[in-house]
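Every protein chain except one is present and positioned as in the full complex.
Every chain is named by a letter (A, B, C and D) in the order it is written, and numbering of its residues begins at 1.
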Amino acid sequence: MGVIKKLPVYLEKIPGGNIVTTTLDYVFSQSRASSLWYLLFGTACCAIELMATGASRYDFDRLGMIFRASPRQSDLIIAAGTITKKMAPRLKLLYDQMAEPRYVIAMGGCTVSGGPFYYDSYAVEKGIDHIVPVDVYIPGCPPRPESLLEGCLTLQKRVKRMKIRDWS
Amino acid sequence: MSEAQGLHTKEFTLNVGPHHPSTHGVCRFVLQMEGEVITSVTPVIGYLHRALEKICENRTYEQIIPITDRFEYCTAMSCNMGFSLATEKLAGLEVPERAEYLRVIMLELNRIASHLIWFGTTSLDLGAITPFLYGFREREDILDMFEMTCGQRLTFNYIRPGGVSKDIPKAFIPVCKKFLDAFSAKVDDYERVLTENPIFIARNKDVGILKPETAIAYSVSGPSLRASGVKYDLRRDDPYSIYDRFDFEIPTRENGDCYDRYIVRIREMRESAKIVRQAIEQIPEGPIRSKVKMNFKPPAGEVYCRVENSRGEMGFYIQSVGEKMPLRVKMRGGSYNQLQVMPVLCVGHKIADLVAIMASMDIIMPDVDR
Amino acid sequence: MERNQLVSYIKNKFQDTVTLLESGKGESFFQIKPEDLLVFSRAIRDDERLGMDWLSCISGVDTGERFEVVYSVASVVNRIRFNYKLVLDYDKAEIESVQKIWPGANWHERELWELYGINVNNHGNLTRFLLPDNWDQGHPLRKDWDAPDFKRMPEK
Amino acid sequence: MKKLVDAIRNLVVGLFTTGKHLGRHAVTLQYPTQKWEMPERSRGIVVLLSDKESGELNCTVCMLCMRACPTGAITIEFEKDEKGKRILKDFIVDNGICCFCGLCEEACNFAAIKMAGKYEFSTEDRETLIWHQDRLQEIGRGVPYEKPVRKKPAAKPAAEPPNAGDGPAAAESAQPEVTAVANPPGDAVITKPGQPAESRPAPEPPARPDENPIEGDDGKSAEDQK
Partner (left out) sequence: MEITEIFKYLYEQLAASGLPQVWVDIVALACAGVIVFGFLAVVALFLVWWERKVSAHIQQRFGPMRTGWHGWRQTIADAIKLLQKEDIIPTLADRPVFFWAPVIAFVAAFMAYITIPFGDGLIVADLNIGILFIVAITSFTVISLLMAGWGSNNKYALLGGMRSAAQVVSYEVPMVVAICSIVLFAGSLSMVDIVQSQAMIYQWYLFRLPFGPIAFIIYIIAGTAETNRTPFDLPEAEQELVAGFNIEYSGMKFAMFFLAEFINMFTVSAIGTTLFLGGWQGPFLPSWMWFLGKTLFLVFVLMWFRWTYPRLRVDQLMEFSWKFLLPISFANLILAGLMKYSGWFNW
């Protein structure tokens, strides 16, 4: 993994080098985008919509996304449902356990900014972007399965734009 | 430390964490284990405590309905119903006939949808992945009907104090009839895959036996109570709304293990389909909501109202002082007491049984944490 | 057993300890004094005509000048339901635990303590379970409670 | 022995039940290529409606929707001109806080705000979820709605169930009551332009509820209709 990151630097020197890097970029980002394995993580009502999206009518498997139980093997957390103050450190712990190219989708109003529990609630985190870096926000309470699929497509476009050079 | 075979074994604690595939929502169990056998279970909750009751103290009655939607999202209709019924008793509002029928139709459809979620997660927790998807396939048809009438799939904001918010469109009844005709065949499909399956029976028979006295002592309600042989169903014993006009039986079983809870819920799905069918035939024409002002102020007083939803008795206690916002709203979910009974049931079983018992009790966390 | 039969039966069985608050809407409400909570609860559970063996829930209320604790009970055998409540002053907020009578009351009482600060004697496990472990901002459901990051809905 | 036989029999029956689904057509709606025709009342995203001809907003800054919103997602900035009439400066809806309950749509008597059936608004940064007046109006351009016919207040429906225990009259005078809504059987049916084609791929799936021509929204405007 480390050696791949240093590849573009060496390839610059060879005359046809950047053609190789662009094809490598294309291959890696395409494969990374079309096989996002999401972590089975759902807290509140959005978790039911996440399950409904995984079911037969709005099939997640079509986009190549299967659910994994352990954070080590998954590269996408769909934060579905309200993240309370007691749950926030757990979400951070899970995010840290994931292997490096990892993404976060904030599904539903509660994860974007606290949703219906923004005012008058003493126990809800106002949005999760100060806990984990979020890639895509999906409004809705709970968002329809189609808007979740559309959010995943937006994430796939974002992953396809990623180049080897800016791998973290 | 069991020194039985001269081995020096030590109990070890296992943390079935808040993020765990089989804890519905976010519930954490701290298990003391000896090898595979559980010696003690302490549930740790609070990971989904969203302070709903504090929010309700700063909202008008009309605005609380969307908050109750999120109180128990699998059966949001019965939360709306509980709160609206309590407000109607408080303010003495009458509900027009057609609204009562619409409410019963929506409540029973929501019960079927919630039982389908339970059916899916139970089979998923025991390892059979396919029935989960079959269950959700039927549930999508019900959600289409809900979306047709009130616009949302899960958080309906449909039943209001004094009636219902919108009338059903013309296309609703034919679609509902078509669903009901196909539904009993689908439930037979589920039964064929799981009910007599020897592996399923081996996993559920005599696992997590809940004796009737413990169930009543721990205030367990709903299908879990009826599976222990106690025939107590609010729709029959304290007939709120117009449940006394429909004939349906209350399925009960005797020895209260996971398998009986499964059978009771499957039969309840069929009963609810029967109620919806009768309600569709008898629905009259007429107004769907009685006159309720925008910031309506009920008179001072307090009321406690109970509704039977798919996880047991759902109670709403409202105390109002004549303001447009209630002084206190206490929500009581069915799973709150069922989670208290879990440690009593799980001792002596294995981890796999803890998962099976948790799935069969149909415990979801918003009830418990509010 | 009809509601008014129930009300009259309870009135003549516990003349002095019980005052009827209201029984017009839905279930009837009674009020008892905090000290004879245990005696009253045990009596209504063991009375064969009443047999209230199923505690639905215990709701704490902060009315701005005093606490109230409302017990909603039901009888699975005789199919009857009613509620009774105690009134507590702010400084003397403590009640007896009814766990011996209804084991299901364990978590309800824990919640009373955690969210309202009403002390429950010989409860056995009065620890924090709904709020985060490092919670140090008092009892949130009280009317006079406030916290630095607690946003109230702006008055429109 | 008998228990063994029917155990094996059921294992085989279970196999055939799942097996027979192999032949059946899938019920999947392949989202990006096939989209489902949303029912008329589906609560998607809040939009501001504008008059078809003149193109300016229907909103008369009566602030009812802001009061009705349970989560405080709507904030309205306005200033008074010389005649004391309110002019709308900015109409902000924070989609991160909105809970899509539709109470604002029911509170508005001028059909200025509506929940459109659109749902494709995922973004990569949070600020774009806070919509201002121009974005709300532009998204609300194509949303069909029924113009409420101004009803003379005198013609209140006679059969009005007495609302026992009605609290003192609400402070706001412009507060019309949500009167009993009779569901007039077979009233003027407003058909939607062109029956939406059956876009579902599978012949067998449940009949998608074609949009129902009866003005399906809440009792409010039905009562105005009368």
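In this section, a residue touches a chain if its C-beta (ideal position, glycine included) is under 8 Å from a C-beta of that chain, and two chains touch if they have at least 3 such contacts.
Keep in mind it's a predicted model, so treat the numbers as computed, not measured.
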Quick check: which displayed chains does the absent chain contact? A, B, D
Positions on chain A contacted by the hidden chain, ascending: 1, 4, 27-28, 30-32, 34-35, 40, 55-57, 59, 61-64, 66, 68-70, 72-73, 75, 99-101
Residues on chain D that touch the omitted chain in the whole complex? 11, 14-15, 17-19, 21-22, 24-28, 30
Positions on chain B where the hidden chain makes contact: 12, 14, 20-22, 36, 123-130, 133-134, 137, 193-194, 197, 199-200, 202-203, 350-353, 355
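One rule holds for everything that comes next: only the chains that are shown with their structure count from here on.
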Centroid spacing, where centroids are CA-atom means, of chain A and chain C in whole angstrom: 45
Just how far, in Å, is the C-alpha centre of chain C from the one of chain B? 24
Would you give the residues of chain C that are in contact with at least 2 other chains, written as numbers and ranges? 130-132, 140, 152-154
Where chain D touches two or more other chains simultaneously, the residues are 27, 67, 70-72, 99-100
For chain D, which residues are in contact with chain B within the complex? 6-7, 10-11, 13-14, 17-18, 21, 27, 38-43, 64, 67-71, 99-103, 106-107, 115, 160-161, 163-168, 170-172, 175, 177-183, 185, 206-210, 212-214, 216-219, 222
Under the touch definition given earlier, write down the residues of chain A that touch chain D in their complex. 56-59, 62, 109, 112-116, 118-119, 127, 129, 134-141, 143-144, 146-147, 149-151, 153-154, 158
Would you pull the chain B residues touching chain D in the complex into a rising list? 59, 62-67, 69-70, 91-94, 96, 98, 130, 134, 137, 140-141, 144-145, 147-152, 155, 157, 165-167, 169-172, 174-175, 178-179, 182, 189, 192-194, 196-198, 285-299, 322, 324
